[in-house]
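Only one protein chain is missing; all other protein chains are in place.
Going in written order, the chains are labelled A, B, C, D and E, and every chain counts its residues from 1.
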Amino acid sequence: MLDTVILIVFAMIGLSLLLNIWRLMVGPSVPDRILALDTMYINSIALIILYGMNMGTDLYFEAALLIAMLGFVSTVAICKYLLRGDIIE
Amino acid sequence: MIQHLSSLPILLPMLAGVILLMPPCGKSVSIRRFASVTFSLLTFLISVALLLKVQIDGSLVYAIGDWSAPFGIVLVADPLSTLLVCLSSLLGMVCILYSCAGDDEQGSYFHPLVHFLVLGVNGAFLTGDAFNLFVFFEVLLIASYALLMHGGDKKTTRAALQYVIMNLVGSAVFLIALGVLYGVLGTLNMADMAQKISLLQGDDVYLAKIGGLLLLVVFALKAALLPLHLWLPNTYAAAVPMVAALFAIMTKVGVYSIMRVYTLIFGDEAGELAHMAQNWLWWLALATIAMGTVGVLASQDLRKLIANLVIISVGTLVALVTIQTVEASSAAIYYLVHSTLVTAALFLLADLIGRQRGKVADRITAGTPVAQPALLGVCFLIAAIAVIGMPPLSGFIGKVWLLQATLNTEYSMVFWALYLVASLAVLFAVAKAGSTVFWHHQTNGSKNKPPANMATESSIKDRVQPVQIVAVIILVAGAPLMSLFAGPLSEYAIGAASQLHDFNNNIDLILLGGK
Amino acid sequence: MRLDTRFKWLPAPLLSISLFFAWLILNNSISNGQLVLAVIVAVVIPWVTNPFRVKQPRVIKKGLAIRHLFLVLYDIITANFQVAILILGPTKKLNPGFVKVPLDLTHTTPITLLASTVSLTPGTVSAEVYPWQESLVLGQEPEQRYLLIHVLNLTDEQALIDSIKQRYEAPLKEIFQC
Amino acid sequence: MTEWIISILLLIGGVFVLVGSIGLVKMPDFFMRLHGPTKATTLGMASLLIAAMIFVSTSENSLSVKEILISIFLLLTAPISAYIMIKSAIHHKLDSIERTKGKHNIEDDV
Amino acid sequence: MELLYAASVGLLVSCGVFLILRSRTFPVVLGLTMLSYAVNLFLFSSGRLSLNSAVVLGQSSEYADPLPQAFVLTAIVIGFAMTAFVVILSIRARADLGNDHVNGHVPEINNKRKV
């Protein structure tokens, strides 16, 4: 049963990612795209976690952790650019 | 220590680079210079020691991390690689010496960067592993990028941008080539690759061919072979002269790689792929010579002229390498050393001359007289005679040798005709440049009177400094010395070339540790 | 309100404790070796990062803090369901709006916590804290701070402000004693 | 039993993640779009991570709680991401839909 | 799946190359970045694709080829260093030359077009 559920959730996450990229493409504004990208980071974490469960390993945990950390940093960096241009001033 | 000698030409420059970044070298210019010169001298001496050891004990294989080939990375110190290591260490030393007159302070980190460049070059010469070769290529490239920007102006920035982008694409191609080769052969140790390539069957052969050809593209880019040479003239002409002089070795890294890879991996024993690119390379080399010749005629300043001389020398070298005989390879080895030294010397001289000519700098037009015509003139004359290939200097031997070596090949007459025309063009261009730069003065009011005391016309600060002239003399001395000791040197070159072509011996040496 | 810790060598005890546990959690182990490492990490990292800390009020009422934490967690869960319903429902019925909540809090850490809480809980996202540092004369403290929030479905503005102030701001004020 | 729990948590997580992304697509203006991802994903992610935690703990027969760290991390950062994104949206003077109340509360930041 | 992988690599190469051929530094930098993604994926695949077989001893029954992974790691790092350099170099070029054209000067046709 778990395998089926994982597959279903895979499909949900996959759909989410597709929705994200749709927003990414459509925009219309840059902040919209940033939002989509940020969401995409988080959904990727879900994807990786699921994948780990699917494969029965937690070797990919760190990847998920790093996406959580680094996705935040990139979002901040991009927003800072929008706000101030110079991100390290 | 002596058993680790093979690794020292790489490790010593690394250490030097590191130490030069640390206190007290970071702060004090004089300490930095002293340390840098000492280290470069040491590197050179160590390289010579390695060469001698290889002469006595035969080629050495040094397994880094005690992991033997093909699993670990091995350094292969054979007559050819050690010779080139000596050459690059020498150039590094000369470049550093020359810079100590003050050019090193035109930008930051000059000394460590030179050591890092030498590290990369030496690594590329010594390594027996294709991926490790990539890494050292990158080391030398990134160092060259940084050095290219040393003390530069707008022109330099423009040249650097193009140079860097071209080479980044080149690196990408390098990786694809390595990927293909690994994907087919399952190894990237060069000797192991050589052994496995003849066993390939079916379509795998073509895949390996793709890998080999792509590698060739990369090496041709580094070597500046037509049509991938276009980066060279501007880059060399835009670099600070001592950097340009040091760059003289960089095209040779490309040539050397072609030599290694196409003799060992795609050489006689490669089955279907034996000498696969020979024809292409041959004609491209010829085209390169032609292009360089046109460039030489077109050059309007000394540095461009020298850059084009480099292109001609590359074409010549690649043509020789393509022939794949011991004779041709030994001629190539001799010519390689000669052309590197002499073009490096010319770059430095062009700088010294340019500085003393004020506004016209090194442009080949009438200008301010050179303040020290005798000193610079003699040096220039020697270098010019050498580069033209006239007796009694090294260029003459190189020329005779390479003509001899190409004589009994298929298209020898095409090469001869082209090479001789190129030589004539070089002769004319260099003579014209030299006589214009030294003898054609703008300030001569009455045309046919000897100019008045010239020394006063140029300020004292442009006078050649002792370190600069020492640096130039070290390089210029190469030409007569290589001619005087042509006997032992040719013996050495032939020995190195024979070993290069001795497939079984190389395989045994690297994969079985010489057993 | 207290800004300094009792021990010079342990500049941020709460942080140290968090790090200690985080280490053990990360390594999934409470072996002796990991415990030693955890202690090392818990001491060394705060010490190393101390220069980068701006002095902020410390948690005084620890029990209250924990209780408040659970309250917020509960709110997060309900918030998620509410928002899910709002999202899936017809968009046209939504009445979004911007609300400016006047703040009693003055320090950054409590304000950050409040803003985060607001963002994580029903239908609201913190948008801005007014005024900005840059709009002030150097060194001067602002008279009144505001939290600008965006509300997905705004029905009663004043009720929302009151609920935020009472449900989230007041406990924070107490926890930090400021 | 654990399989059930895991499955339910997974489904909850999946649904919330999806809902967040639907919100991202469906909502008419940036400010409204933001609500979905920031909130829905925190719970969704938490459910998924807890599912994973239980899954690993049972399959390896030893307690594994490190997935918690990701949750904590997301809880810490999600509001700040949202905040800074809104900030840049305000800076870009993005239009909110007409019926939005209290637009006057937004101060010009330049 | 192999086809999909190869197609992705091919597409990345195409996109990278197209961007590299643009006339301004920023797209060229993007192109180089894209190309290095493609190259890394390519090099990675030279050890063949394998699912669920990370090369951590004791974690799985089969192992992927670790060597290309090590190569790609090195390549990523080097690529990063190079990208960093070329980015700053573009900034420098813009500052020195007053424009961001890869040739250091904007062709006259464009200047006219602007006017």
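Points worth noting:
Throughout what follows, a contact is a pair of C-beta atoms (placed from the backbone, for glycine too) under 8 Å apart; a residue touches a chain by one contact, two chains touch by 3 or more.
By definition in this document, contacts and distances are computed from a predicted model.
Hidden from the displayed complex is a chain whose UniProt protein name, among "glycine dehydrogenase (aminomethyl-transferring)", "Nitrogenase protein alpha chain", "Monovalent cation/H+ antiporter subunit A" or "Nitrate/sulfonate/bicarbonate ABC transporter ATPase", is "Monovalent cation/H+ antiporter subunit A".
Touch, as defined at the top, links the missing chain to these shown chains in the whole complex: A, B, C, D, E. Which of B:L214, B:I474, B:A496 or B:L509 touches the hidden chain is settled by the complete complex: it is B:L214.
Of the options B:P9, B:P112 or B:P241, the residue whose C-beta touches the omitted chain is B:P112. Interface residues of chain C facing the missing partner chain: 15, 19, 22-23, 26-27, 31-33, 36-37, 41, 45-46, 48-49, 51-54, 56, 108-109, 111-112, 115-116, 126, 129, 132-135. Contacts to the hidden chain, counted on chain A, fall at residues 7, 10-11, 14, 17-18, 21, 24-25, 27, 30, 33-34, 37, 40-41, 44, 47-48, 51, 59-60, 62-63, 65-67, 69-70, 72-74, 76-78, 80-89.
Where chain E meets the chain that is not shown, the touching residues are 1-27, 29-30, 33-34, 37-38, 40-42, 44-60, 63-67, 69-70, 72-74, 76-85, 87-92, 94-96, 100, 102-104, 107, 109-110, 113-114.
Keep this in mind: only the chains that are shown with their structure count from here on.
Once chain A is ignored, the contact network of the remaining chains breaks into B, E | C, D. Looking at chain C and chain D, not one chain touches each of them.
Every chain gets a centre from its CA atoms, and the centre nearest the mean of all protein CA atoms is that of E. For the interfaces B-E and A-E, the C-beta contact count is higher for B-E. The distance from the centre of chain B to the centre of chain C, each centre being the mean of the chain's C-alpha atoms, comes to 62 Å. We define each chain's centre as the mean of its Cα atoms; on that basis chain A and chain C are separated by 23 Å.
Here the spacing of chain A and chain B, counted between their Cα centres, is 49 Å. Across the assembly, chain E contributes no residue that touches 2 or more other chains. For chain C, the set of residues touching two or more other chains is empty. Taken pairwise by the contact criterion, the protein chains link up end to end in a single open path, with no chain closing the loop.
Interface note: chains touch in the pairs A-D, A-E, B-E, C-D. Considering their complex, residues 1-2, 5-6, 8-9, 12-13, 15-17, 19-20, 22-23, 29-32, 34-36, 38-39, 42-43, 45-46, 49-50, 52-53, 56, 58, 61, 64-65, 68-69, 72, 75-76, 79-80, 82-83 of chain A touch chain D. Interface residues of chain D, counted against chain A in their complex, comprise 3, 6-7, 10-11, 13-15, 17-18, 20-22, 24-25, 30, 33-34, 37, 41, 44-45, 48-49, 51-52, 55-56, 59-60, 64, 66-67, 69-70, 73-74, 77-78, 80-81, 84-85, 87-89, 91-92, 94, 109. By the touch criterion stated above, chain E contacts chain B in their complex at residues 20, 25, 28, 32, 35-36, 38-40, 42-43, 45-48, 67-68, 71, 74-75, 78-79, 81-82, 85-86, 89-90, 92-93, 96-97, 102-104.
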